[in-house]
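Let me give you the structure first, and then I'll get to my questions.
Every protein chain of the complex appears in place save one, which is left out.
Showing chain A:
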Amino acid sequence: METLTLYKDEITWHVACQVDDIPENGGACALINGRQVAIFNFARRGEWYATDNECPHRQQMALGRGMIGSQGDEPKVACPFHKRTFSLETGKCLNDDTYQINTYPVKVDAGLVYVGV
């Protein structure tokens, strides 16, 4: 598996996948340094997001398969298991205060998607 450090920022960027690997307005999961990261191409907003792939509710590796959307202005993803929804910006669970996930920065360059872990 390819893991390259391309930029010398404080963030270490990893090549996650090609742009085409993530469906427009949908998501998928990539394996980065042994970590499962969900990546979303929110084409409607012209944004990319990355979060943990694991939904903390039942510890299922599924968020990458979840539907994305918005609640008010907040971009969110819904877990396919029991529809817990999480902010793609902050990782906060929007319908159950007890849960929180990690979010990660994403960059797109020359057809490749990079995630900062």
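We take it that contacts are C-beta pairs under 8 Å (C-beta built on N, C-alpha and C of every residue); 3 or more make two chains touch, one makes a residue touch a chain; residues count from 1.
Note that contacts and distances are computed from a predicted model.
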So one subunit is absent here. Using its UniProt record, which name fits best from "Ectoine/hydroxyectoine ABC transporter permease subunit EhuD", "Carnitine transport ATP-binding protein OpuCA", "Assimilatory nitrite reductase (NAD(P)H) large subunit" or "Cysteine-rich domain-containing protein"?
"Assimilatory nitrite reductase (NAD(P)H) large subunit"
Option touching the unshown chain, where A:12, A:60 or A:100 are the choices
A:60
Even though one chain is hidden, which residues of chain A still touch it in the full complex?
1-2, 16-17, 21-32, 36, 39, 42, 44-45, 54, 58-62, 65-72, 75-76, 78, 80-85, 95-97
